[in-house]
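Here is the structure we will look at, set down as structure tokens.
All protein chains but one are shown at their positions in the complex.
Should a chain be cited, it is by its letter among A, B, C, D and E, assigned in written order, with residues numbered from 1 in that chain.
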Amino acid sequence: MIYLTRRATFSASHYYWNPSWSAEKNEQVFGRCANRNGHGHNYTLEVTVAGDVDPVTGFVVDLKWLRDVIEREVLAAWDHRHLNLDVPEFAATESTATIPTTENLAIAAWKRLEPSVHKADGARLSRVRVYETPEIFAEFRGEA
Amino acid sequence: MIYLTRRATFSASHYYWNPSWSAEKNEQVFGRCANRNGHGHNYTLEVTVAGDVDPVTGFVVDLKWLRDVIEREVLAAWDHRHLNLDVPEFAATESTATIPTTENLAIAAWKRLEPSVHKADGARLSRVRVYETPEIFAEFRGEA
Amino acid sequence: MIYLTRRATFSASHYYWNPSWSAEKNEQVFGRCANRNGHGHNYTLEVTVAGDVDPVTGFVVDLKWLRDVIEREVLAAWDHRHLNLDVPEFAATESTATIPTTENLAIAAWKRLEPSVHKADGARLSRVRVYETPEIFAEFRGEA
Amino acid sequence: MIYLTRRATFSASHYYWNPSWSAEKNEQVFGRCANRNGHGHNYTLEVTVAGDVDPVTGFVVDLKWLRDVIEREVLAAWDHRHLNLDVPEFAATESTATIPTTENLAIAAWKRLEPSVHKADGARLSRVRVYETPEIFAEFRGEA
Amino acid sequence: MIYLTRRATFSASHYYWNPSWSAEKNEQVFGRCANRNGHGHNYTLEVTVAGDVDPVTGFVVDLKWLRDVIEREVLAAWDHRHLNLDVPEFAATESTATIPTTENLAIAAWKRLEPSVHKADGARLSRVRVYETPEIFAEFRGEA
Partner (left out) sequence: MIYLTRRATFSASHYYWNPSWSAEKNEQVFGRCANRNGHGHNYTLEVTVAGDVDPVTGFVVDLKWLRDVIEREVLAAWDHRHLNLDVPEFAATESTATIPTTENLAIAAWKRLEPSVHKADGARLSRVRVYETPEIFAEFRGEA
């Protein structure tokens, strides 16, 4: 059993806002992150798959395939976008929207990646980590 | 003569848009950066002052003072903001706005910092560098 | 279940010395680290909490709260200090002192942080990692 | 129980080639990595040992000893070498050779390190991680 | 005048060998770098152009254009290659070959990039830096 990880980066805007709260409460809880014009980050997405090494290729999965999965399933939708306005899982109708915190980005990336990795023979998605800055990151392992 | 540098980071949104162009031309020239909802970055600002070492303190300038100047003159206005919407030198009336590219951020940071550093005895602003990502940065040295 | 991590840095001095040994034995075992004048490091402290995401905020815990806990419980006591001389768990009376190795710093940081994190609803301290340099780090997960 | 990690770096060449395949198939599967003249990387090897802290030294294991084990068992054989041509586990007779992918490097490093760490009282090898670039790494934990 | 920099990475093999010397002298001078099977690195190439900011775009040069120039002029020829065997300026006939040291890579990258940058209106190539590892780099500024 080997754990193979690939990193990718994307740049996106977001803000934190709970529409069921007043502006005052949003500013009190979320501080500068509540600015509705948005602010942004260079995010790093770290995707880990687990599986056995194929003796024919020496691969758990083909890293070019994994790069393409990450590009197609996550970066095409999130890179150079405003998460609250352009990305379905955070935009929707706002009253039911999920706030695009680092925690929720990790869960959303898992949901986007898991079906594609699941189809790859002998490998499973093991871990998704999202860095908002080098100092802050959230990790989801598919645990309920 | 010593060159003393302090780094700081800020997170901001921006987009690239020339209002005298059509939407098509903006998208052709600026690509994904033309998305009007904005996208964002973790910027790094690197400020270098030059001067002689004060034999009494061992300092060119006090780094706590330099940190406060950077915070007051640049970060208070730029951090967790949308550069095109919240920041005067890039917002103004849009038809005369400066596009918040990395190049223009370096020049704007210089203009914000230079008067304060100029007042410090025996030191001058030598260089301002802005990293948009670890792979892209612009540097301004006050040269015409 | 999400694992949320925040990093912080502190600068401190230390030396390695077992008072029940001769100077020769200390120098033989600890090498240059046995210099009683001390030497120092820029340490990085990485604190991970585990819990469910609150659907109202999108947070496992508020990262500003976590930053303040790290500042109050660890950095206020350790940053810009000499661990062997200024910090209670390593200074005490020397004959019973714990040597401030990276391993012991990780355990001591856990003990300082765990009570505060424990009180936070729905979150628990999952992991504490201390980097002495980018090449050396110790991790404690609360395991006996 | 503490997990103590030490990093080391080495520079090596390699290529990917399955001798039971045609040149066309090798190029199709392995792309630019199939260039038989080889290409190279600055690899980072991250070795984690787990154990209790010795109250006499404050160590899980002596980091100088761990550095020497890594140097003697792995770097002396791999650093500044061509993995496919100079290193026994990847060279052998080519028809039975293991392809030096990041995954197989992690397993091979584990096999080289585990006997030495196993002899150290109260510590065991917990994890070996190999970074081919900062964006790609493989991890082996000794799991079947 | 603004200095705009873009980084790129490539992975390549090389060895150091002066064909007019004996094997003993090559090993004495070049040490482990004289291994004729080669070893390799993840190189970082840092390209700086200088010029005025175009008020219409906010650019010194278009960074997508600069990325394409670097890809076409340098990376297409050097990435995933053996510098001594696959790259014209270091291979040639060996008796006249230039040794692919970091210094010579910086000069060779300058020669490959300068004609394309020179054609860009209002910009000139200012500096080329090549990192062999994070600890070693060479810089060429076009000075005789």
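Heads up, the rule we're going with is that a contact is a pair of C-beta atoms (placed from the backbone, for glycine too) under 8 Å apart; a residue touches a chain by one contact, two chains touch by 3 or more.
Computed from a prediction, not measured in an experiment: that's the story for all the values here.
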item	value
Contact list for the unshown chain, restricted to visible chains	B, C, E
For chain E, residues in touch with the removed chain	16, 18, 29, 31, 98-104, 106-107, 134-141, 143-144
For chain B, the residues touching the chain missing from this view	1-8, 53, 56-60, 62-64
Contact set of chain C toward the excluded chain (per top definition)	9, 11-14, 32-33, 35, 37-42, 79-82, 85-86, 133
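Assume only the chains that are shown with their structure count from here on.
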item	value
Superposition rotation for chain A onto chain C, Cα-based, multiple of 5°	120
Chain D-chain E separation of Cα centroids, rounded to whole Å	29
